[in-house]
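The structure that follows is given in the form of structure tokens.
Every protein chain of the complex appears in place save one, which is left out.
Now for subunit A:
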Amino acid sequence: MSGTPLLSLAIWVPILAGLVVLATGSDRNAPLARALSLIGAVAGLLVTIPLYTGFDLHTPAMQFVELRPWIPRFNVNYHLGVDGISMLFVILNSFITVTVVLAGWQVIDSKVAQYHAGFLIMSGLLNGIFSALDGVLFYVFFEASLIPLYLIIGIWGGPNRVYAAFKFFLFTLFGSLLFLIALLYLFISSGGSFSILDWHRMPIGMTAQTWLFLAFLVAFAVKVPMWPVHTWLPDAHVEAPTGGSIVLAAIALKLGAYGFLRFSLPIAPDASHELAGLVIALSLIAIIYIGFVALVQEDMKKLVAYSSIAHMGFVTLGFFIFSPLGVEGALVQMISHGFVSGAMFFSIGVMYDRAHSRLIADYGGVVNTMPKFAAFFMLFAMANAGLPATSGFVGEFMVILAAVEHNFWVAFAAASTMIVGAAYTLWMYKRVVFGSVANHHVAELSDINGREFLVFVLFAIGALGMGLYPQPFTEVMHSSVDELLRHVALSKIQ
């Protein structure tokens, strides 16, 4: 097994599958395109399984490493590898791709091959981001992954899709520009290396660290997104098709957070400590401010989009507490958010496919006509509100506990999500699902079919499994997180 280039497979199997799907061409071959994309997505998931089963728990080093020269003149390498921080995201991404293919199965009926191909190619690119150990390779994947999502929103999106797609693209591109400058600076000051691991070890003065940290912060804060550069997300979600929203929420938002762990903390540890207060403050604003904004949303997708921002606030908060409990809690929160927000967007998509509205006011009493749906939606709403035994609880619990150790009032502010998060989620649930049948659109709703049931079950396994037994998720993180924190505690100033 050790000889198999598993990470290359995780990247290229979905991309090749995407190209094959694209080759089926016009919508006359739509059934074939769907079948092929499902095969591609499942194959993509299967090749990532050995990453978990073959993972060595006892080393913080990169595993499944592949290293080949790519552009020798600039010392750019095709350098892949995962550790306990990134490995789970490769699997999560491949898992989400399967659900996305199933979610768009009947719903997308124009340009079917292109739609599915877009998701498969994006899946490969996202795996590339999580496994790249070379700065240029990372940057290429990072930027390339924008394109499929941009197209998916711009082509299969809602009425205001062009505005949303542009806003999404410009925001993230703005961040990427600073990121690129930072990479070039690191290349030059390291004496010509693009290896991220070299950068981790390289001593850097405080001023340079501060500038690097700020450049990274802008780049990653846009992706997370953190307050106040978050306003592209609700617009993008509202216009994106269901599958786009699922990938955006479940995976794309994790890229920024992942960047903090792979770049900001280890490359600029002194600046990270120095500016931790800033990030913690922004995180708390995200949790509280955005929580209240979510409360008054009239559009369900916007509501869940805002709740995503609030949940990601826990992630950035957890990182900058610099304790194992906080960082692992943040990582757990990232994975959990993948299941829960994905499922929330899928739930809204299920209703939208039938009634063609996302407005809360257009619904009421959905439980009367869609009881099975209501049960699943209840599960994920509770997970979104952080109920124990669901994955949504684990990360919040860990981060809040870690925050109490750090500073009681930070924890106090963060824990307010217990109330506000429950309020916006369950108030929406009440208005949409409970009550008498509100209008004839609701009266005509039909309950979920077998395909939708399957998608819900996949999400439910993730959300409940992780809530009841998170140990398998956290035990793979221990070595890498401990090593990261040990590294971050050492000063790089010489």
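Everything below uses one rule, namely that a contact is a pair of C-beta atoms (placed from the backbone, for glycine too) under 8 Å apart; a residue touches a chain by one contact, two chains touch by 3 or more; residues count from 1.
The rule is simple: contacts and distances are computed from a predicted model.
One chain isn't displayed here; going by UniProt, is it "Proteasome subunit beta", "Dipeptide/oligopeptide/nickel ABC transporter ATP-binding protein", "NADH-quinone oxidoreductase subunit L" or "cytochrome-c oxidase"?
"NADH-quinone oxidoreductase subunit L"
Looking at the whole complex, which of A:206, A:359 or A:404 touches the chain that is not displayed?
Only one listed residue reaches the unshown chain, and that is A:404.
Which listed residue, A:382, A:445, A:458 or A:484, touches the chain dropped from view?
Hidden-chain contact among the options goes to A:382.
Just the residue numbers, please: which parts of subunit A touch the chain that's not shown?
167, 228, 231, 289, 292-297, 323-326, 328-329, 365, 367-368, 371, 374, 382, 387-389, 393-394, 397-398, 400-405, 408-409, 411-412, 415-416, 418-420, 422-423, 426-427, 430, 433-437, 469-471, 474-475, 478
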